[in-house]
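For this view, one protein chain was removed and the others were kept in their places.
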Amino acid sequence: MFTPPVTALRSAALLAVLGLGCACGAGADDATVVTVFAASSLTEALGELAEEFETANPGTRVRLNFAGSQILRLQLEQGAAADVFASANPDHVAALNAAELVGPAEVFAHNELALIVPVENPAQITAFDQLTRARRLVVAEPNVPAGRYTRELLRRANEQLVPGFGDEVLSRVVSEELNVRLVRAKVELGEADAAIVYMTDAESSGQVLRIDIPPAVNVRADYSVCLVADGRAGEAATRFVEFMLSDTGQAVLLRWGFGVE
Amino acid sequence: MARSSARNAGRLPLALAGATLLAILVVPVAALVLSSSPRDLAAGVQHPLFGPALWLSLRTTIVSLLIVVATGTPLAWWLAATKSRSARFVEILVDLPIVMPPAVVGIALLETFGRAGLFGPFLQYWQLQIPFSTIAVILAQVTVSAPFYVQAAAAAFRRVDPDLLLVARTLGQSATGAFVRVAVPMALPGLIGGAALAWARSLGEFGATLLFAGNLPGTTQTMPLAILLALESDVRAALAISLVLAAAAVLLLLALRVATARQWARGPGAEF
Partner (left out) sequence: MQDATILWKAEIRVTLGSLEIDVAMQGGRAPVALIGPNGAGKTSILRILAGAHRATTGRFELGGDVLFDRSDEFELPPEARRVGYVPQGYGLFPHLTVLDNVMFGFKSSAPAPRAGSGRQAAAAMLHKLGCVDLAERHPGALSGGEQQRVALARALVAEPRMLLLDEPLAALDAIARRQLRAFVAEHLGTIVQPTLVVTHDVRDVMALNAEVYALDSGQLVQSGPWAELAAQPATEFVREFFDLHGPTDTPQPAS
């Protein structure tokens, strides 16, 4: 499943106009619109979740904006209009909370990292410790949650696997993408020898091979969701968050490979 | 009296429309300039992202410009001078990158020069890697900026009186000689203008670069990319980079005006 990179670029364009946000068409029809900013790794899971929510709540529409969590945080800081923020990293939410832009957050899912290689596997990597065979490694850039988790993973590999392994791997990085889906796209296109993405990203793509990362060094990513202060959807937004945390919502997330409580 | 005020009233909507557009263009730039203090600027300039991005942007855009001018000038000349029908078709092809969204250009370049692309096996055989390299940055810049130059250059060449070229030929110049000694000097203001536009376009190139070349500080992270990244960590750096880019654009424009103004100064008959 290939998410067009246009999503990330659209976010960048939003930035360029200093957070005009995407609530522009909201007042047009009678339906209540819940605007959700979510990390790009949640694309399919939240997409399905939103559909089920709309079916269960006729008269309510859910509008989704996927991008790297760091970009979404930036947009919210610049005043973009949203109702719900689902981040792949608690730090971004904490920062927004401190600035009183969002309410208290709750963890609703978790993820872990996975190593992916193209189907042709040009670097012939079959295990995590063979990652140094890759000459073209693509990761997310440091401000993206997945990028931060990746560097944490490599730091742990330095300590617990082979000293210098993580540094060696980092020296093979040829590009730092703006979100984890762009990272995955480079592998799907066959341009990267290997990349580190979320387990869910690896599973939802039919065009990459997944290689498990030793649990000892793998990093657990906690996804948290919060309500945006001054959101316009009001009660509908609260219901959406509750839906995410409900058994039905959690089942959807589980189906897409996320870990749930 | 009544007639002149009626005439002025008729001009009012036009003046308002023009003023609005001017405001939309000018106010954001002014806001940019006003947004940071010299101390913030100094801090931003010292950000580790700033230096490498500036140097990379300078290197790549200059190389791109040279490539565009060297290859685009003969093409523009052919487009201006030829009477064949294929020229119209070629013109449409040359204009393509202008109308295509930069992201589309990026993907197209990947599909051509990427490992799985059209030339992938060929490039691999020669152990040439283009994506993720500085060459990819240059390629992306050349692709999106060349149409601006070729269009402007062809228009400038078309304005050259063919009689002058014939005279040059009768005075012993070959076709190439007439081109170099008469057509190019006469078309120079237009050529310079086109080159300035092309340079500005490659300086600001973002979408195709991101997709095709990737994002790595020092290798492929040009200034527009660095702005986006800087915004995530240090807004002052982002503003500093933005100001430098804006200043470069203004300087380009000024240089353009000066260059063309000097041509006009030669005398009334010098309007070529």
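Each chain gets a letter, A and B, in the order it is written, and its residues are counted from 1.
Here, a contact is a pair of C-beta atoms (placed from the backbone, for glycine too) under 8 Å apart; a residue touches a chain by one contact, two chains touch by 3 or more.
Everything quoted here is computed from the prediction, not taken from an experiment.
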Displayed chains contacted by the hidden chain, counting the whole assembly: B
Residue among B:Met186, B:Leu210, B:Met223 or B:Val244 that touches the chain left out of view: B:Met186
Touch criterion as defined above, residue of B:Val27, B:Leu66 or B:Val167 at the omitted chain: B:Val167
In chain B, positions touching the absent partner: 161-164, 166-175, 177, 181-182, 185-186, 188, 266-272
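Just so it is clear, only the chains that are shown with their structure count from here on.
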Interchain centroid distance [CA atoms averaged], chain A/chain B, Å: 35
Complex interface listing, chain B residues touching chain A: 103, 107, 110, 114-116, 120, 129, 131-132, 206-207, 210-211, 213-216, 219-220, 228-229, 231-233
Chain B-touching residues of chain A, taken from the complex the two chains share: 5-6, 9, 12, 15, 70-71, 74, 122, 136, 138, 141, 143, 173-178, 186, 189-191
